[in-house]
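Of the protein chains in this complex, all but one are displayed in their positions.
Which chain is which? They are A, B and C, in the order written, and residues in each are numbered from 1.
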Amino acid sequence: GGKKTAAAGASPIKVGIVNLPPEESGYRQANVEDMNKTFAAANGYEARQTNTADNSEQIAAAAGYIRDGVDYLLISAANASGWDNVLKSAKDAGVKVFLFDRLIETDASNYQAALVSDMYAEGSIAMDWLLKQGLGAYNVILIRGQLGSAAEKGRSDAVLKARDAGKIKLVADGTGGDSWSLEEARKVVEAAITAGKDFNVIFAENDGMAQGAVQALDAAGITHGKGGKVKVIGFDFNRFALRNVQAGYWDLDVQCSPRQAAQIAGWIQDLKAGKPIPSGIVYQTEIGIDTASITNDIVLNKGINADPGEGVITR
Amino acid sequence: MRRVKATGFHLLLPLSVLAFLVVVNVIKGVDYFSLSVINGALYGNIPNILFGASELVVLAVGMTLVTSSSGGQDISVGVAGAITSSVFVAILLGADKITWWTIFAGFLAGCAVGVLIGAFNGSLVAVFKVQPMVATLILFTAGRSVAFLIDGKLSPILANDLTSRIGGVMPGVFIQTPILLTAVFIALIALLLKTTNLKLYAQSVGVNEKAARLNGIDPVAVKLLTFMLLGVCTAVAGFIAVCKAGRHDSVNLLKYIEMDAILAVAIGGNALGGGKFSVTGSIIGAYTIEVLNRTLLRLEVDTEAIKAVKAVFIIVLMVLASPVVRGYLANAVRRPRSGTQTGTVAEEAEDGWVSAPDAFRGREAP
Amino acid sequence: MRTVKGRETLSNSNLLFMIAAVIFVLMYALAMAIYPGSFLQLQTFFDLFSLNAPLIILTCGMSIVMIGGGIDISVGGVTGLVTMCCAVFLESGGGDVWSSMILALGIGIAFGLLQGFLIAYLEIQPFIITLAGMFLANGLLTTIHKDPLNVTLPGFVALRDAELVIPLLGSHNRLGNFIPLGIKIGAFVVVALVIALAVLMKWSRFGRNLYAVGGNSQSALMLGINVKRTKFQSYLICGSLSGIAGFVYIMTTGAGNVGNASGFEMKAIASSIIGGTMLSGGVGNLLGSPVGALTLLTINELIRAAGVNSNLQAIASGLLLCVFIVLQGVVVRLRGGGNLARALPSWLPAGKTTGKGK
Partner (left out) sequence: MHTQIVLEMRGISKAFPGVRALHNVDFTLRRGEVHALMGENGAGKSTLIKVMTGVYAKDAGRITIDGATIHFRSPQEAQNFGVGTVYQEISLCPNLTVAENMFIGRGRRGFVNWNRMNGDATRLLESLCIPARPTQELSNCSLAVQQMIAIARAVDMECKILILDEPTSSLDEDEVRRLFALMRELKSRGVGIVFVTHFLDQVYEVSDRITVLRDGELVGEYAASSLPQIELVAKMLGKELGDVAGIRNRRPRTAESGIPVFEATGLSSAAGVRPFDFSIHKGEVNGFAGLLGSGRSESVRAIYAADKVTGGSVRVNGKSVRIGKPIQAMKLGIGYLPEDRKGDGIIAELSVRENIILALQVMEGFFKPFSRKQAEAFADEYIRLLNIKTPSTGTPIKALSGGNQQKVILARWLLTHPEYLILDEPTRGIDVGTKVEIQKLVLKLAEEGVSVTFISSEIEEMLRTCSRLIVMRDRCVVGELEDSGLTQNDVMHVIAGGAEKPCDE
């Protein structure tokens, strides 16, 4: 990431940001905050942000920004398609487009660069870690997120591949629904427990659902975490999740960084300075953290959302 | 004329639906009713259902009242629950130390905010005559952001023993606390309906507002009151939900619950067009939805198909319980004995069973 | 011999439509004054149609059902399902544009038939059935295909990119290049449908019967109207429109996706009501439906142009909605104190009484 300080007196860089609404998820809240903070007036930007989960509203907003004459357009698309026209008019108007967090299915020449998380890689990080645990049998409960979402596809993929390869057994395959719901996740695990299923891994596709699953385990008196019967895996690097890992209450959390703003701002500064910047898809590098590798530094610097403090676990 | 003691006929719809689901579950495995004691609390399918449905039950009760008096539905209940619980959490985290007293104070503050929200929605509906779904659309749109702002920081965490006992189980008590809270709530509502004329007033206003006014009822006040009561319900639901979750997630807390709450009211045999209502029906309706969701999990329906299967379930149940199909069945049963048994059937009508499902038909006397 | 005093009164349907239209025009004019950069460009206005054609079409369907005293929660779900089915079909290799249109319409009609039958002939509450319909559509969608699917069939892509270019009405972009005004096919579909449906509701036997059924179904029955069939037809039309909207949707975005049109049911209901349709039935004007939808969309555009802080955007749009709704309520109330409220208590606005038919 580049540190940017605007030359005093220079006219601000106009940026239009089309994003999903912060109400969408904790990830998005962090992402939106990050955008707002980075592209603040103090840093020499005049940024406007439209937050909506509706594709047509997003496209309308992008078109509006182009008409308003922004210099850069940053897009996190709700829907991977339908953007061709608007991207072309951006090109015609000399507006540079950066995609972040979500890809758009279009010709790569239609945008400058896309900075995204690799959901497939995230799934693989978790699966690779799991298969190294030497559990003997892997009886997994998979709790998916919103079906069809990029995160669900990528993260499920690793599990399904491992199953097809006969490395693990999928004992239950549920979903937290469109809201990645803690409650729904809890129900999935409860159903497995009351049906007398034997399982030793919970692969929950985000932290909230992992928490719901853990609640179900606790209520049923099933041990988990370090030294426990069930391995618990979550995603997103919420600080509370990291603290749970730190306390040995959960086993693994995989990062999915919402902080793309600094990187993109760096590119913008580079462009201004005439330096070359990458084009096409750029994946963020992400990590998985287990009870052994966790440090306070990671929790504080890489985690997102509220920090309950060291040693505090969420029941 | 003769007194007929047969009550609860209007509960036939929700009860038969529930019974059907239970039968499906038992066919899947007789262990359905098995109970055990884990960590000092009862554990099993039934406690899980009661536990899981608590918020929905509370909201369904409030939704029933609002539906009755205003003839419309509040779609902001989930959002309102997120707001009230954010206030609760803010107060708890603002206190030096979390005690039963701070929890109580936070809960009361949540209720107060709930009442305010109810007053806002209610006055749009009652004073400005906005249709409820649109009036509550305002909060539905804006509410989660409000909760987010109240949270101040992102998803504050309620890591303490007291609230996790409220969301889990109290030491020495056999039953999970949310189940008990729901029971207390239902008892209080029963008491409220018993000791006040709320039911009569709400129904009168819902059926014929003009006539109600000419009989001295203030329709504005009654609608406001039901909305404020629903506000309290959202506070209770929010309280239970956030204590269960241990974390205030302004994004996902009670998300999409409004549709379930409305569905519960409808499954409970209540007309969504207002008027006569049965709180018992709605409560059973709420549990029915919970059982339905868990049945699908128990049957291990394919994740991708789960919604479609749920839809088919609902449609089949509703067809079986529809007035027309029921009419055929009833006719088949009644025919041989017509003329003699008049009693039970008359009571049918009284409890709104006959008229209930006519939600969106024009209501008026024949 | 008594004579009638010659006061001409607007019907409630027209009154509510007028209010919606006037408030919308005022709002747009105000927006043009405050944010000329955005709103003075014609493209902004036409984009409202081009980009939101599916929503407007759904709003029309919703209005029709609501005029008949019903509701249809499934419209968004069906639209989403249609986009995915069309995408899968077009990408399967065997599909062409015309048969995919028929497929879209067919799915819509199928839902309309099923829901209409259950609601009209089995007398089940519309809310439950159509909510189940929404679940069904969502479930079928994820069962068929859950990943986003871009349609690459050339014929379809041509259709997707087709637009009417009006050079005279364009504007200059940031670099000073002149960009002509472009209008997408969806916008024309909308205009055609709105006109057709408005004519249907105003002049056809079905349309008038539906108003009667929504106003008071019991009376409608006594007046010799086939209430069940009329209701059935209203759901059928709404279902078909969902199908059409689905096709227009995929024609706009070019892809099938799980999230397509999700939440449109609420937006359609809100648009309908803002456009002057009453949920309780019997009151509404089809021309109001696009006005209602455009009002909601303009609110979004306003918030964008104003550059409201991300966290406050939802709150701002809620507030604007609130202002709009209260304004509408106040106008109706003021109006209600006049002619319409003859024999009614003065505080009771006229709209209410006819709506319920009591």
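To be clear about the criterion, a contact is a pair of C-beta atoms (placed from the backbone, for glycine too) under 8 Å apart; a residue touches a chain by one contact, two chains touch by 3 or more.
Model, not experiment: these values are computed from the prediction.
Asks: So there's a chain missing from this view; which of the remaining chains does it actually touch?
Replies: B, C
Asks: Touch as defined at the start, partner being the missing chain; which of B:125, B:207 or B:321 qualifies?
Replies: B:207
Asks: Specify the residue from the set C:99, C:171, C:219 or C:309 that touches the hidden chain.
Replies: C:219
Asks: In the complete complex, the non-displayed chain touches which residues of subunit C?
Replies: Residues touching the hidden chain, for subunit C, are 1-4, 8-9, 11-13, 202-206, 208-209, 211-212, 214-216, 218-226, 282-283, 337, 339-347, 350, 353-355, 357-358.
Asks: Give me the subunit B residues in contact with the hidden chain, please.
Replies: Residues 1-4, 194-198, 200-201, 203-204, 207-208, 210-218, 275-276, 338-339, 342-343, 345-352, 354-355, 363-366 of subunit B touch the chain that is not shown.
Here is the rule we go by: only the chains that are shown with their structure count from here on.
Asks: Using mean C-alpha positions as chain centres, tell me how far subunit A is from subunit C in Å, no decimals.
Replies: Roughly 34 Å, centre to centre.
Asks: At which residue positions does subunit B touch at least two other chains?
Replies: Within subunit B, residues 144-145, 148, 304, 306 contact more than one other chain.
Asks: Of all the residues in subunit A, which ones touch at least 2 other chains?
Replies: Residues 22-23, 147, 178 of subunit A touch two or more partner chains.
Asks: Enumerate the contact residues on subunit C facing subunit B in the complex.
Replies: 69-71, 73, 118, 121-129, 131-136, 138-140, 142-143, 146, 213-220, 266, 269-270, 273-274, 278-281, 311-319, 321-322, 325-326, 328-330, 332-333, 344-345, 348-349, 351-353, 356-358
Asks: Which positions of subunit A touch subunit C when the two form their complex?
Replies: Going by the criterion above, the answer is residues 19, 21-23, 32, 35-36, 48-57, 59-61, 63-70, 78-82, 84-85, 89, 92-95, 105, 146-149, 153, 178.
Asks: Mind listing the subunit B positions that touch subunit C in their complex?
Replies: Touch list, subunit B to subunit C: 71-72, 75, 124, 128-131, 133-135, 137-146, 148-149, 208-210, 213, 259, 262-263, 266-267, 271-273, 302, 304-312, 314-315, 318-319, 322-325, 357-364, 366.
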